[in-house]
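One structure, pasted below without further comment.
Left out: one protein chain. Kept in place: all the others.
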Amino acid sequence: MTLLPYLVAVWVLCWGLYGIVTSRHLVHLVVCLGVAQAATYLLLVGVGYRNGAAAPIFAGLAPGTPVVDPVVQALALVDIVVEATVSALLLALAVQAQKRFGTVDPDELHSLRG
Amino acid sequence: MTALQIGALVLVGVGSPVVVLVRDPLRQAICFGALGTSLALLFFVFQAPDVALAELVVSAVGLPLILMLTLVKLGEIAAEEPEEEERE
Partner (left out) sequence: MSRSVRVGLFCGGALALATMLVLACVDLPGFGHYPGPYGDVIARTGVAARHATDLVTAVNFDYRAFDTLGEEFILFAAVLGVAIVLRDVRGESERARQEAAEEHAFGDASAALGAVGLCLVGPLVVLGIYIVTHGHLTPGGGFQGGLALAAAPLLAFLGGEYVAMKVVAPHALVEAGEAAGAAGFALIGLGGLVFAGVFFENFIGLGTPGKLLSAGTIPLSNVAVGIEVAGAFLLLWTEFSDQALLVRK
């Protein structure tokens, strides 16, 4: 039971990778990439958790109360921002692919035509 | 581990295969919004409210909107091409 969050993270990562490999639509692929990235947030936030501790916001807490790790939460926050921007750029490239090659099926975009 | 944390983990663990196995991109965008909300709930019960807020605004508000716009635009470009071929 102490390993459950890490195992769920591995499970989600494998499903995200499966979606990317077997995708037939570039937009579906971008969402599966988002699912794979969700596994990393889960792992980061799970590593920093401490039993019985509070959130690292001292607005109403006495100094010295045990809190969970704020550093990994800051890393997860940056991770989420980067996911959003990368997904937006990939979606713009999908639109470009439709315009240039007439298809958004990754299986048909196999050759780099000039 | 509290029951709430286990429940949130199970929700995310069940939601991820659902999002991957839904093949229609429009339906998948809605499912991804639901997965993002359950992830935000998970971060909340893991005592990470900042991360939960960020996950909520990105995956439940930002990404589904951009995804749906992309799908509309892809549909438009696909519909335009027969017109261009007729003109030529």
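Just so it is clear, A and B label the chains in written order, and each chain counts residues from 1 on its own.
Here is the rule we go by: a residue touches a chain if its C-beta (ideal position, glycine included) is under 8 Å from a C-beta of that chain, and two chains touch if they have at least 3 such contacts.
Owing to the predicted nature of the structure, the values given are computational and were not obtained by experimental measurement.
**Q** Can you list the shown chains that the hidden chain touches?
**A** Over the full assembly, the chain not pictured touches A, B.
**Q** Which listed residue, A:38, A:68 or A:104, touches the chain dropped from view?
**A** Checking each option in A:38, A:68 or A:104, the one touching the absent chain turns out to be A:68.
**Q** Residue-wise, where is chain B in contact with the chain that is not depicted?
**A** 1, 48-54, 57-58, 61-62, 65-66, 69-70, 72-73, 76-77, 80
**Q** State which residues belonging to chain A touch the missing partner chain.
**A** Touch with the absent chain occurs at residues 1-7, 10, 13-14, 17-18, 21-22, 46-51, 55-59, 63-64, 66-74, 77-78, 81-82, 85-86, 88-89, 91-93, 95-96, 99, 107.
Going forward, only the chains that are shown with their structure count from here on.
**Q** Can you check how far apart chain A and chain B are, centre to centre, with Cα atoms defining each centre and the answer in Å?
**A** Computed from C-alpha means, the inter-chain centre distance equals 11 Å.
**Q** What residues of chain B sit close enough to touch chain A in their complex?
**A** 1, 6, 9, 12-13, 16-17, 19-21, 23, 25, 28-29, 32, 35, 39, 42-43, 46-51, 54-55, 58-59, 62-63, 66-67, 70-71, 73-74, 77-78, 81
**Q** Which residues of chain A touch chain B once you look at their complex with the stated criterion?
**A** Residue positions touching the partner: 1-2, 4-5, 8, 11-12, 15-16, 18-19, 24-25, 27-28, 30-32, 34-35, 38, 41-42, 45-46, 48-49, 53-57, 67-68, 73, 76-77, 80-81, 83-84, 87-88, 91, 94-95, 98-99, 102, 104.
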